[in-house]
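Shown here: the complex without one of its protein chains, the others still in place.
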Amino acid sequence: MSGPLLAIENLHVQFARSEDQVYAVNGVSFSIHENETLGIVGESGSGKSVMLMSSIGLLRENGKITAGTANFQGRDLLKLRPKQLEDIRGRDIGVIFQDPMTSLNPVMRIGDQIMEAMLTHQYAGRKEAFERTLHLLHEMGIPDPKARFKNYPHEFSGGMRQRIMIAIALACEPQLLIADEPTTALDVTVQMQILALLQELRRKRGMSVVMVTHDFGVATNFCDKIVVMYGGQIMEMADTDQFIRKTMHPYSLGLKRSIIEVGHRGKAIVPIPGAAKTMTQAPAGCPFAERCPYRTERCDNEVPELRKLNADHYIACHRAEEVASLAV
Amino acid sequence: MAGTAAATSSDVAVRKKNRNRSPFYQGWKRFKKHRLAVVGLAWVVLFFIAGIIGPWVAPYDYRIGDFLAINQGPSWTHIFGTDNVGHDMFSQILYSIRSALIVAVGATLVSFVIGVVLGLWAGLRGGLADAIIMRGVDFMMTLPGFLFALILVVLLGRGYWSLILAIGIPGWAGYARLVRSLVLGMRNGEMVEAARALGASQAHIARRYMLPNVTGSMAVSLAFGIPGDLAQIAGLSIFGMGLQPPIPSFGNMLAQAGDNILGFPWLLYFPAGIFAITLLAFLFVADGLQEAFNPKGGH
Partner (left out) sequence: MPSDPLLRVENVSKTFRTRGKKLRAVQNVSFTLEAGKTLGIVGESGSGKSTLGRMVLRLLESDKGKIVFDGVDLTELKKNKLRALRQDMQIIFQDPRASLNPTMTVRDAIEDAMAIHEIGTKASRRERVVELLERVGLPYEVQFAYPHELSGGQLQRVGIARALSLNPKLIVCDEPVSALDVSIQVQVIQLLRDLQKEFNLAYIFISHNLAVVEYLSDEVAVLYLGEVVEQAPADELFKKPTHPYTRVLLNSILKIPDSPENRQTMVSIQGEVPSPLNPPSGCAFHPRCSFATDACKTVKPERKKVSEHHIAACHLVQ
């Protein structure tokens, strides 16, 4: 088997604010292989989205990558010029966002937008691109592609717009699809439809998907591998089955216990105390320490490394072994 | 209880001195970051001071020319020189600043007051009042305001009041539209809905919830209004429709200097330079306010 499709090593990202710096991503390393679905899960401010987007050159203006590499097909994406990155995005890496309305062009027919994705990357000629667009629309489950080709984004529902976004992202048959909260803005029934569609498309193409989500339910059911982020660092990384069988990090455990799910009526639920803080300094210890029931002095003073506990299970916690035995 | 203890760790260090953290103070802090705006503000302040104390510090009377010293270049006795009847240009400029400010500020206030009243009325009342006022706004917007002002001057004369009204009256539409859109945006917004749910009366909502949230935008539009009106005054002067001489004004000075541009350039340089810098200064200030209080570029 060949190496990973995308390998991110020791990525650091900071944001400049008017009076201070935000340490958004603090040394993240992970990789995604061919034909794999990876879920990056975390709450707001965990750095999950910034981490992924900065690796493909989609970083807000006040953001800066201060260290790291992102190897994709033998090239470090972080060293490429914007033009080269644009070339890769949309051709080798497809991207979809939470709100399709902001990434679709409101004054361009949706068919033209899908065609354009192929034409700018010289993936296909005009005629072929047109045929392929119809095929893609059909594949995305949009009825009557020929007629819908001529519609504008506002003439579609939220779910349909997300399908169009996916069509654009997949137009050039990328090997990797990056999905940033693709179903967060959708109703549950529509979320299910989009996830089913993504799963089918992925299987058919043998494509890899990295999905950023705040929803543990979506990640654990959809993805093969889970990365849990907090405070700009990976807390836990595991094969999903492993993660389900034995969640180990105090943060992931706390979250799992505090999520209210159907059937929890009448059960006691233990919330994680406190709230996540914005990191305005380089981490000195474990970012979760302040909210952690297992905190020791070491947690405050030493940043835990992401270490391998067993095959397919990595964890950044000084007391991982103890916690695993303490946790019921 | 866990949930309660939980929230005590607060993400923001909340200090007791809250005065310094009000949205207005935050805006001022953002304003101070724009260097041009601060420089502009300094100039504007100077301009206002000059306008206010001008008559007392002017070395010469603006009405009396010194026939022994006509068309002189800058010197220690007449630092900006003199014109063809021996008026001291420095004194002329000080008085012109005063007249320009009276007309510009007066006219802007006239537009502003009419605009705010009509805008509030349209926004809060809605219905027929809104429809009529907004048609009025549309009408005023399609009308070339300058021409309208010109006609008004012809009808009213060239005194202070007539100019203030001539420039002020046609200018209300922009303010009315802004106020109305701000009010409408808030009237259907969650903040006002929440206030209604508390049981607040219309008047209470307007005073405590709407007003404090429009002052920033209002200040910005006022700041843009004054230089606009200054330019209008000068424009009217070019057509010979500015303040009636002998009231000193930039327009009159410029018109006169234009005739003598070759022989006595200082007659043009000083007034034109000061006027141009002032316009720019006002615009920088307005721009700075815009970015400080309305970063999204208006509502």
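A and B label the chains in the order they appear, each numbered from 1.
What we mean here is this: a residue touches a chain if its C-beta (ideal position, glycine included) is under 8 Å from a C-beta of that chain, and two chains touch if they have at least 3 such contacts.
Fair warning: this is a prediction, and the values are worked out from it, not measured in the lab.
Asker: Which residue, A:222, A:294 or A:314, contacts the hidden chain when the whole complex is considered?
Answerer: Candidates A:222, A:294 or A:314; residue touching the omitted chain: A:222.
Asker: Thinking of the whole complex, not just what is shown, which of A:261, A:305 or A:321 touches the missing chain?
Answerer: A:261
Asker: Going by the contact rule already stated, which one of B:48, B:146, B:209 or B:269 would touch the omitted chain in the full complex?
Answerer: Once the missing chain is taken into account, the touching residue is B:209.
Asker: Quickly run down the residues of chain A that touch the omitted chain.
Answerer: The list for chain A reads 43-44, 157-160, 187-193, 195-197, 199, 214-218, 220-222, 240-241, 244-245, 254-256, 258-265, 269, 271-272, 275-276.
Asker: Given the full complex, what residues of chain B touch the hidden partner chain?
Answerer: Considering the whole complex, chain B reaches the absent chain at 1-8, 10-12, 14-16, 18, 21-24, 26, 189-191, 193-201, 204, 208-209, 212-213.
Definition applied: only the chains that are shown with their structure count from here on.
Asker: Mind checking the centre-to-centre distance between chain A and chain B? Centres are C-alpha means, answer in whole Å.
Answerer: 50
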